[in-house]
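My questions all concern the structure below.
One protein chain is absent from this view; the other protein chains keep their places.
A, B and C label the chains in the order they appear, each numbered from 1.
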Amino acid sequence: MREKEKAVVVSQECIGTGIYSMIIKTKAADSAVAGQFVSIYCKDKTKLLPRPISICEIDKENGTIRIVYRVVGGGTEEMSGYKSGDGIELIGPLGNGFMQRENKKAILIGGGIGIPPMVGLAEALKDKAEVQIVAGYRDELFLTKELQENGSLYIATEDGSCGTKGTVIDAIKDKEIQGDVIYACGPTPMLRAIKEYAMGKGIECQLSLEERMACGIGACLACVCKSKDKDAHSNVNNKRICKDGPVFLAEEVEL
Amino acid sequence: MREKEKAVVVSQECIGTGIYSMIIKTKAADSAVAGQFVSIYCKDKTKLLPRPISICEIDKENGTIRIVYRVVGGGTEEMSGYKSGDGIELIGPLGNGFMQRENKKAILIGGGIGIPPMVGLAEALKDKAEVQIVAGYRDELFLTKELQENGSLYIATEDGSCGTKGTVIDAIKDKEIQGDVIYACGPTPMLRAIKEYAMGKGIECQLSLEERMACGIGACLACVCKSKDKDAHSNVNNKRICKDGPVFLAEEVEL
Amino acid sequence: MNTKVNIAGVEFKNPVMVASGTFGSGAEYGEFVDLNRLGAVVTKGVANVPWEGNPTPRIAETYGGMLNAVGLQNPGYDLFAKRDIPYLQNYDTNIIVNVCGRTTEDYIDVVEKLGHESVDMLEINISCPNVKHGGIAFGQDPKAVEAITKAVKAVAKQPVIMKLSPNVTDITEMARAAEAGGADALSLINTLTGMQIDVERQKFVLANKTGGLSGPAIKPVAVRMVYQVANAVKVPIIGMGGIASAKDALEFILAGATAVSVGTANFNNPNTTIEVIEGIEDYMERHGVEDINNLIGSVK
Partner (left out) sequence: MNTKVNIAGVEFKNPVMVASGTFGSGAEYGEFVDLNRLGAVVTKGVANVPWEGNPTPRIAETYGGMLNAVGLQNPGYDLFAKRDIPYLQNYDTNIIVNVCGRTTEDYIDVVEKLGHESVDMLEINISCPNVKHGGIAFGQDPKAVEAITKAVKAVAKQPVIMKLSPNVTDITEMARAAEAGGADALSLINTLTGMQIDVERQKFVLANKTGGLSGPAIKPVAVRMVYQVANAVKVPIIGMGGIASAKDALEFILAGATAVSVGTANFNNPNTTIEVIEGIEDYMERHGVEDINNLIGSVK
C-alpha cells in the first residue's frame, strides 16, 4: 500500500527572488524518475488540496529529493517557511516522468519555473546521450550551475540580460541547436511554440504539462488535457495530467 | 484604540492531567483586574472564534499574566503546544472582574477549571480582607500552593482523596466556613448550589459565568445569561456575559 | 483615486460596511475601529418591541465558519432610537438600520418610526433562519418577498435594501421579486441554515438545533449568488458572506456588488474592515484603477 508520507525537510534555501530550493528526506526518492512530481499537503488546514511540485533532483543514496519552486500563493508561501527538521506531508512519486531516449541527442528546454525538472533529467540522461539544455528566464537566473554540470547550457532571457534576448525558441534558432529529441517543461505558450517547432523539424518532443489538481493520482478527473485521439482510459479526448502525464508526446496533446 | 494584540508566550508548563499554565507577556497586564478574561485566537485558521480564558494571575511589574486552562478541544489543544517565545494573539482584558469588598470576610470558591481566577482574586483581596478559599476538584489537585499562599485553603474532592469528600458546599458545611461575601467560579450546577446557599445565608454572592462567545466584547449577543430583571442595555432579561459579566451578583441572574 | 460609491442616491465614502448583527450598533467595536473610516455601520436587527432572542448556546464554531442562532434579540425600537441612533450620529459614516419583524405590521411599524430619524438607509431582514415567525418565512417565497417589499416601500422615508436568504432554489427569483416590489437595493447573502451535533454528548450544540452558517466557508456560495443577482436585476447589491480580506471583498465587487459587508470576520479580527478598506486602495493603485465603480461587475 502507498500512503501519505510524513517526510522531513533536510534543508531549504532561497535561490532567487521568491524561488526556493528544498531538500526532502522521503521514501519517494527510492523509485522516483526525472519528470515525476510529488504532491505536498499544506499545514494550513483551510487548504485541503495538495500542491503538485516537480522533482528537481533525486539522490537515491541519501534517500532525498530536491524541489525548486516559486512562491505564487498561500501554499508555496507556507512551504517557503519550512526549516530543516520540519515535517512535510506528501504523496509521490506521481506521474510518468520523461521517457529517456538513449543515444538520442537531446534538447532539454525549461522555461521559468519549468526549469527545475530539467536538472534531474539532465543528470539522468548525461550518461545515455548528448545533453543540450536551453533555459528561458525572465531576467534573474537560477539553477544554471546545476544545468551546466550536466550538459551544454544555452540561456535565453526576456530582457536580454544574459544569453539570447527572447524566448527559448529564439535561443535554439540563434545558437543553431540541433537534436533528435526535445524534452520540455514550462508555460503553455512556450510549450505550444516548442511543439510547433518540433513538428516542423519532425523530431520527437516530450512536453510536461500543468493543471490544477485535486487527487493527484488519476481518480477525480480534475487535471485533464485535451488529447488528439480518444484516450484509452477516459474513452474521450482527455488525458489525466497527474496519471497519464505530466509528460506527453507533443503529438498526443492539444495545447 | 484597542486592538488584537500579538502577545508573547513567556513560559508554559503542564501542571496536571491536561491542565496547562502559561505566562504571557501582554499589554493586558497593565489594566487587568481579577476575574477578567482574555480571548485567545487560534493559529489554526479553520477556527475563527477566540477562546475566552480567565486571567489567573497578574504581574503588573513584569507586564505578564498567567492563565491556567484545561485541554478540552482543538483550541486548547493547540495552545498547549505553544513554547516560550511563540506569538499568541489575543484581546483583553475583557469583562468586568470581581467587585473586591474591603474588610468583608471572603469565601472564594472555585470548582475544577473555575479555580484559576480565584488565585488572582485571592492575591488582590488578601490585603483588604480575610481570605478563605474553597477549592473543589474531581481528584487531582492543582494550584493549591498558590491558593495556600493567599488565604486559608479548604479542599473538596469528589473521590475524597483529599480534604472533604464531596462538593465545595459539603466542604463549607463540613468546615463550618463563615464569611460576608462569596466569590465563585465553576460549573453551573456548582454555582446554582452556591447561589442557593448564599441566598439562604443572606450574604452577598458574586458568580463568574461561562457561555460560548463570538465577539467577546458585547456586540454579537452570543453569550447571554438570563437576568432576573430587565437589563438596562438589552432591554430584555438577558445580560451579556462577556461585557456585563462574567461576574454577576447571584441575585441578578437565573442559572 | 475614487472609492466613493452611490447606492440609491446615498453616497458612501467607500464600499465597506459591517454586516448586521455582528457589530451591535457600533459602540463596542468603536473601541477597536475608527467608525469614521467605514462606508456605513449596519446595525443589529431592530424590531418594534424588545425581543429576548433564543436560549443559549447560541453559537457554534464550524470549519472555517460559525453557526449562530441569536434569534434577533434586540432592545426594541424605542431604546434603539434613543440610544443607538444618536451614538452613531457622532460619527462621519452612513447609518443603515436593519429591521426585523414577525409580521408585516411589525416591519411597517419600525419603518414608519424610522422615517422621523436621520438614518441613511433601511435594510429589511426577511432572511433570518433563527426565528420561528417572520424572518426567513418572508424570504423564501417570491410572492411574499414582493408583498413585503411593497408594504415597506409604501411607508419608508429612506431608501430600502431588502436582505435576501441564500436558502432558496433560485436566488434571482427572490431578487426579481424584491425589485418588482420597489426595492432600492439588495443585500445578500444572509446565513445558510446549518446544524452541529456534539457527538460526545450526543446532543445538538445549539439550543435552537439549527443556526445560520456564516464566515469564509460560505464565500463561494455568496459570490455565486451576487453574480447571478447582478445579472438578473438592475438595483445595486451589497455583497456579503465570508469576507475577511480585501481580496475577498474584491471578488464580490468584480462579481457585481456595489458595496460589501464584513460580518463574522470581525470576531476573528476586529480590524478587518480597516484592512479591507486599505487593501482595496492598494489593489486599485497596483492595478491602476481610477474609480472603484469601474470594477463593479467587471468580470462577466
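One rule holds for everything that comes next: contacts are C-beta pairs under 8 Å (C-beta built on N, C-alpha and C of every residue); 3 or more make two chains touch, one makes a residue touch a chain.
Quick caveat: nothing in here was measured; it's all calculated off a predicted structure.
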Pick out which of A:R2, A:K60 or A:K128 touches the chain that's been left out of the picture.
A:R2
Touch criterion as defined above, residue of C:T104, C:T172 or C:T210 at the omitted chain
C:T210
Specify the residue from the set C:V41, C:V168 or C:I292 that touches the hidden chain.
C:V168
Options A:Y41, A:Y69, A:Y183 or A:F248, residue touching the unrepresented chain
A:Y41
Of the residues in chain C, which ones touch the absent chain?
62-65, 67, 140, 167-170, 192-197, 199, 202-204, 209-211, 213, 216-221, 223-224, 227, 242, 247, 250-251, 254-255, 283, 298-299
For chain A, which residues touch the unseen chain?
1-4, 41, 45-50, 91, 211-225, 233-238, 243
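In this section, only the chains that are shown with their structure count from here on.
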Using each chain's Cα centroid, which is most distant from the centroid of chain A?
B
Sorted by contact pairs, first entry is B-C
Taking each chain's mean CA coordinate, chain B and chain C are separated, in whole Å, by 35
Centre-of-Cα separation between chain C and chain A, whole angstrom
47
So which bits of chain A are touching at least two other chains?
46
Going by the touch rule set out above, which residues of chain C reach two or more other chains?
64, 216
